[in-house]
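And now, chain A:
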Amino acid sequence: MTAARRRELEEIFGADRVEDTPITRRLYSQDLTALSLVDRRHSADEALPDAVVWPETVHEVSRLLRWASEGKVPVVTYGGGTSLRAATMPSTGAIVCDMKRMKRVTRMDENSMIVTAEAGILGEALQHELRLVGLTLGHFPPAFYGSTLGGFLATRSAGSLSTRYGPIEDMVISLQAVLPDGSIVKTRTAPRSATGPDFNHVFLGSQGTLGIITRASLRCRMAPATRTFAAYKFADWNDGVTAMRLMMRKGLLPAAVRYSDPPETARTFARMEDEPDGNVLVLVFEGHDRRALLEASIAAEIALSCHCTQLGEEAARHWFDHRFAEAYRRSPVLAEDGAYMEVIDTAATWSRLPTLIASLRDALAGEGRQVSLYVANASSVGASVCLTVQGHTPAGEEGKTLQAIWTAALSTIRQGGGTVSYRQGIGPWQIDALKEELGVGYDLLRDMKRQIDPNGIMNPGAFGFDRTS
Partner candidate 1 sequence: MALSLPAPAAREVVDQLAAIVGPEQVSVAPIDRLTYARDMYTVAIIKHAEGKLEHFPHVIVWPANEDELIRVVKLAPDLGLPVIPFGAGSGVCGGTLPIHGGIMLDVKRLGRIVEINDDDLTVTAQAGINGQVLEMELNRHGYTLGHFPSSIHCSTLGGWVAARSAGQLSSKYGKIEDMLIALRWVCPDGRVYSSPIVPGRSTGPDFDQILTGSEGTLGVCTEATLRICPYPADRRFVAFTFPDVPTATEAMRMMLRNDLRPAAMRLYDALDTMLVGTSGSTEHTQGKSLGDLLQIEQIGNRVRTLAPDLFRKAQRFVAGNAQIANQLELLAKEGCMLILMFEGERELTDYEFEAAVMICERLGGTNKGPKPAIRWFENRHHVSYKMSKVYYNGAFVDTIEVATTWTRLIDLYDAVCAALKPHAFLMAHFSHAYPDGCSIYFTFVTSAADADEAATKHAFIWSLAMKAAGGVGATLSHHHGIGLSKAQYMRDEHGDMMRVYRDIKTVMDDAHRFNPGKMGL
Partner candidate 2 sequence: MKPVLNQHFKSIEFCTYCPKMCRFACPVAEVTGHEADTPWGRQTLMHLVREGHMDFDADVAAAIYRCATCSLCTEYCDHNNKPYEVMLDMRAEAVKEGIEPSEVEEFRQFYSQHNNSYGDNLQARIKTLLPEIYFAKSSQVIFVPSGSHIVHNPSVIQDTFKIFEAMEIDHVSCHVGEVMDTGAHLRELGLMEQYHANAKKLSEALAGYKTIVSGSPTVVYELKVMYPKFGYELTPKIYHVSEFLWPFVRQGRLKVRRRLTQKAIYHDSCRLGRDLGVYDPPRDILREVLAEPPAEFARNREKSECCGGQGAFPWIDQDASIQIAQRRLGEVYESEKRLLVTACPMCERQFRLADEKLDVVDLVSVVARVV
């Protein structure tokens, strides 16, 4: 970065909140994307940002973007950097805007159960503040400890209890954002409204391409008074799926429904004594005592009518207590040369789900490879499927193998009526499939991006929106 540029940034942020040391630049040049992690085992050339800045106010963000727009400098917004979809990978010459110093809870409306917080707050920190007043956001994605509110919003995140609490987009009441030209915009804090399009949705899922989200107000719920657990084992995989569907149809709202196939069951309960095996459905109900018990008993009736055996509640409790464990699984695997591991998620309506799952299993099966999956986040309409593919190849082949896995998965998903991404957003390797899924919708998103960000400064490359590509 030129000294002149640095000076300009220092004018906005002060010297201590602008960094362009090689280490910092390197640290911010990566996220947790499997493809790039395995690639980096073998090559060191990667795009480095020019500098990292840490805004503390919306006005600083505004000034940054105005400056960047004028100079056509790419800006990559960075939350926790936990994306698995290369969402924060900078292009050369970019400025990384790390949001984590904007982390205040600015308003706690306990009466209306609405929390307003800055976008850089970590999931855990936000939840902590809520716990103090007896509320919960109910948003618990696996990377909860290290990901930020802004990241949740920008990727339309969902957590392990989203069956009850909804994905993040359902919790957003209003937000504040800075447009690429530096103007500060916001939406109204009202339970619902009919005053035109829902502009929250311009930014939700935008993966940093349309501006920077600086603040949001979210619906919370009362912290649950009670929690009940249950687990069931199904001999026939599809019976378990049916049981989930029937529960949702009945209007039950479990906090979690999670149905794992045998390999996934084995991993989930690996550290448990007397661990269950087979197709296991875990149910967690929470909320008011009577309601939770009532729902659990209705759920039990449904499960049993679908040919299962009841497991003790221990299994469900174990899953609940270790539900962030998923996030730790990758490191040991990926530390090893030649090893790879990827998480692929999709969602489909109930009528398509069983076939989609079967064809995904077929498509992804391979020598020396383990495919495991679970179905979760159910609604009356359908549910999500999360697949983990793990295996070994000769060192150097990992990237190619992962690419092949993705290609197979995406075409199977497209054919089976699933979505290219249930949560986590879109990585560069998903763009073609995304275009297919959205059709004209993709063109509209691209055109909207070009209109709102004519200089193309916001996270260039994301979604394949650049003019050049």
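The candidates were selected such that all candidates are chains of the complex that A comes from, given by their letters.
Throughout what follows, a contact is a pair of C-beta atoms (placed from the backbone, for glycine too) under 8 Å apart; a residue touches a chain by one contact, two chains touch by 3 or more; residues count from 1.
Predicted model, so just to flag it, every value in this text is computed and none were measured.
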Legend entry - Result, touching chain for chain A in the complex among 1 or 2: 1
Inset, instruction - Write out the stretch or stretches of chain A touching candidate 1 in their complex. - result: 109, 111-114, 155-158, 167, 169, 173, 179, 183-207, 210, 219, 221-222, 245, 249-251, 287-288, 290-291, 294-295, 298, 347-351, 377, 379-384, 417-426, 434, 437-445, 447-448, 450-452, 463
